[in-house]
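One chain of protein is taken out of this complex; the other chains stay put.
Now for subunit A:
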Amino acid sequence: MLDSIASLGRAGLAAVASLGRAHLLLIGILGGLPSMLIRPRLLVAQVYNLGVLSLLIILVSGLFVGMVLGLQGHYVLSQFGAAESLGVMVAASLVRELGPVVTALLFAGRAGSALTAEIGLMKATEQLSGLEMMAVDPVKRVLTPRFFAGLISMPLLAALFSAVGVMGGWFVGVGLLGVDDGAFWGQMQSKIDFNEDVLNGVIKSLIFGVVVTWIALFEGYDTSPTSTGVSRATTRTVVHAALAVLGLDFVLTALMFGG
C-alpha cells in the first residue's frame, strides 16, 4: 500500500524535477543569446538544417491540404449555393488554424526529432562533456543557435504553408470546380482581416516554434546517454511536442478568437 503511494509520489516528483530542469535549460539557452550574436554563422547553419531542409515536406503538405480544403469546402458550400465563399473558408482555416498547427506537427516530426537525436547522440558520445573540458559552454555553443533557428524558421514555414495552401485551394476551386476568380479573392479579402487573422496566426506559429524546439532540445539534453535512451527521447519529443501544440492551440484560439 505504502509502496504504491511512494511510487506515485516518486513519479510526481520526477515530473516536477524535469519541468524545473527544462526551465533552467531555457534560461541557459536564452543567456547564450549575446555569445550567439557574435557568431551568426552558427545560427545560419542551423536555420539551414531546421528551415531549408523542412521546406519540401511543408510546401507539398500545404499544397495538398489546401487542395483538399478546396474540394471539401466546395462540396459543402455548393449545397447552400454559396460556393463563392470558398476562398474565405480556405483562407480562414489555413491562416488561423491549419497553417500554424500542421506546420508545427510536421516541424516536430521532421526537425524536432532530428534535434533530439543529434543532441542526445552528442551527449551519449560525450561530445558535450568534451566541449566543457575545453571550457566551452555546450548550452551556449550548441543549443542556443538551434533554439533561435527554430524560432525563426517556424513562422516562415507556417506562412509558406498557408500561402501554398491558399494557392492549392484556388487551383481546385477556381481551376477545376469553376468558382468565379474575382469572387474567390474578393470575398477572401473582405472577410480576412490582417491583424485579426494573419497576425494572430503568425503569433501562434512563433509560440509553437518556441515550444517544439524547446521540447526537442530538452529531451536531447536530458536523455540517458545510451542508444535506448536516445531512441526513447526522440519518441518523447514527437509525442510531447504534438500534444503540447494541440493543447496550446486550443488555449490560444480561445484567447485570440473566442472572446
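Here is the rule we go by: a contact is a pair of C-beta atoms (placed from the backbone, for glycine too) under 8 Å apart; a residue touches a chain by one contact, two chains touch by 3 or more; residues count from 1.
FYI, contacts and distances are computed from a predicted model.
Per the UniProt record, the chain missing from the shown structure is "Outer membrane lipid asymmetry maintenance protein MlaD", taken from the list "Methylmalonyl-CoA mutase, C-terminal domain", "Pyruvate formate-lyase-activating enzyme", "ABC transporter substrate-binding protein" or "Outer membrane lipid asymmetry maintenance protein MlaD". Taking the complete complex into account, A:157 is the one of A:104, A:157, A:174 or A:207 that touches the chain left out.
The residue from A:28, A:109 or A:186 that touches the chain not shown here is A:186. In the full complex, subunit A makes contact with the omitted chain through residues 41, 44-45, 47-48, 51-52, 55, 80-85, 91, 95, 152-153, 155-157, 159-160, 162-164, 166, 180, 182-183, 185-190, 192-194, 197-198, 202.
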